[in-house]
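Reading through the structure tokens given below for one structure.
Of the protein chains in this complex, one is absent; all others appear in place.
In order of appearance the chains are A and B, and numbering begins at 1 in each one.
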Amino acid sequence: MVNGLKKTFQTKRKAAGLSGSLRALVHPQYQQVEAVRDLSFHMENGELLGFIGPNGAGKSTTIKILTGILYPTSGEAEVLGFTPWRQRRQLAYKIGTVFGQRPQLWYHLPAIDTFYLFGKIYELEDHFIRQRISFLAEAFEIQDLLETPVRKLSLGQRMRCEVAASLLHQPRLLLLDEPSIGLDVVAKQRIRDTVKRMSELEGVGVLLTSHDAGDIEALCRNVIIINHGQIVFQDKVSNLKRRYLTSKLVEVRYAQEVSPTFHLEGTENLKIGRYGVKLRFDTRQTPVEGVISRLAEAGSLVDVTISDPTLEEVIRTIYNEQEA
Amino acid sequence: MRSGKYWAIFKTQVANRMAYSGDLAAHSLTIVMFMWIFMQLWRTTYSVSGSDTLAGLTLHHTLWYLMLAETIMLSKPRLSRGISQAVKDGSIAYLLNKPYDFLLYQLSLGLGDSLMNTLFNLLAGGITVWLLVGPPPEMWGWPFTLAAMVLAWLIDFCVNALIGLAAFVTEEVSAFEWIYSKFLLLLGGVLIPLDFFPGWLQQITSSLPFAYTIYGPARLFIEPSLDRFLSLVAVQILWILLLGTLVTLSYRKGLSRLAVNGG
Partner (left out) sequence: MLRELGFLIALWKANLQAAMEFRVSFITQAIGMMLNNGVYFIFWVLFFDRFKEIRGWGLDEMFILFGLVASGFGLGVFFFGNALNLAEVISQGQLDYFLSLPRPVLLHTLASRSQYSGIGDFTYGIISFFLAGKTNPGSLVRFGLGIFLSMVIFLSFLVLVQSLAFWMGNAQLVSGNAQNAIITFAIYPINLFEGSGRFLLFTIIPAAFVGALPAEMVSQFTWWNFLKLLLAALVFLSLAGAAFYSGLRRYESGSAIQIQI
């Protein structure tokens, strides 16, 4: 539960060059940067929530406040019954974090050694640690990887171990910050599936921040879009798509060659090839039926593909809307 | 002119270092600290010994000697890392394609580095010692000392190059770097003027190159004389020729090995 969170940073402003540096030394000028502006949202236990936003939107700042690393200029927040910046240590026992950019596993040691260390950090009983390790190893399919030094693992394997490590102490809430950065499609999918499964099994809530809309789409039920430190959208992922689904993409292939001046009224050509066309149209202005029938009449259709805009495009639209 | 490019490299490195003058100033605090400590140590030693001179040197002489010795030690070019790294990761093979000689390039780089370091250290150390014991025994020794210093740097460069090139044979050369700097400290006369050593030890040190890298120029400064200068330079040049030849041979050998093994 977060209410009216506000976070202002003070940064020094400095003019360029040596004279600028000297001036800054004698007469520092401060610049207010409002990283987070009046942010409020609510998250249920065991919920899968996604946080998406461009760079500098305030995602990381929010996560840091929620984990107690940063304290806000004003506002309140309560995570699992604790005020993060006041009861950081107690909260730490109940949450797990994975930062895509900052690994937790010791680089030169096999993952399992870090696991045991974490056991000591979270004050877990020995037999409980062993139990958790075998359970997580199976769930994440990392049994064979545990004894290998982390530096020898691929990025995908390492991330699976990282996420497993963060779940060792059975936290109620898992915070993932850019977990799939640098991973290939297959690796991403594996992590997403496992996290989702873990959440279902253990009732762990997941707060995920990402640039990758695919992560959010695959994993989260609800999404918050943040921009310039404020929430610009807060709802189910499915609603997001439905509300902003106002255009369709159609791709057709014909048996005959296509004229370079091919054009359908009310549509926009994206690409014209020798035998095919790719076009886009706004469903609010041009009915689907008309487009399809006209396309069929234009020649002998060999293939047709109709698709929705991607989540990526939807989000971009929202950003643009907000700017306007 | 071919040597023009090395001069350019040297100049660039100097300018580079000047940009970090804050850093350099801070690093020269080290020499200030050392000088202060040495002052305490040797002042007490002299007063306890009851005489004004030890091995023919006064406190005055000793302190200026140590300042110069320390300056040379602290500001000499650090190169073996760069060379050994290039050998280890094989990038030396690529550098062979460049229209400059790898070793000369490293030398110019190192000298450029050294210049600023030396200036700052001389300034800081000089002011400190001046405040502690007064002006240097003789002033006219400067140009000769500087000449000797440059030659000293060349000797040091050759040793460093040999160490760096040893990477062709063994992976880790840092052990050799260590040993070399320890030898310099003790047998080169950084920690203590070689004049204070027992005779047998002095004989050993005079047959090793270390004394001519540090002791030579520093000793020249406090008691300059043409004789001393010429004999010093003569030996320095001998060592440069000897070590330089070794370096060139090792370099060629290392490269041919590279060509055979493919790096």
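Operating definition for what follows: a contact is a pair of C-beta atoms (placed from the backbone, for glycine too) under 8 Å apart; a residue touches a chain by one contact, two chains touch by 3 or more.
Values in this document were obtained by computation on a predicted structure and should not be read as measured data.
The missing chain, though absent from the view, touches A, B when the full complex is examined.
Per the touch definition above, the residue from B:T12, B:T45 or B:S231 contacting the chain not shown is B:T45.
Although one chain is hidden here, its contacts on chain A can still be listed: residues 7, 9-11, 33, 35, 56, 58, 60-61, 64, 67-71, 85, 88-90, 92-93, 95, 97, 99, 102, 104, 106, 108-109, 113-114, 116-117, 119-123, 149.
For chain B, the residues touching the chain absent from view are 22-23, 26, 29-30, 33-34, 36-37, 40-41, 44-45, 48-49, 172, 174-175, 178-179, 182, 185-186, 191-192, 196-198, 201.
In the analysis below, only the chains that are shown with their structure count from here on.
The centroid of the Cα atoms in chain A and the matching centroid in chain B are 56 Å apart.
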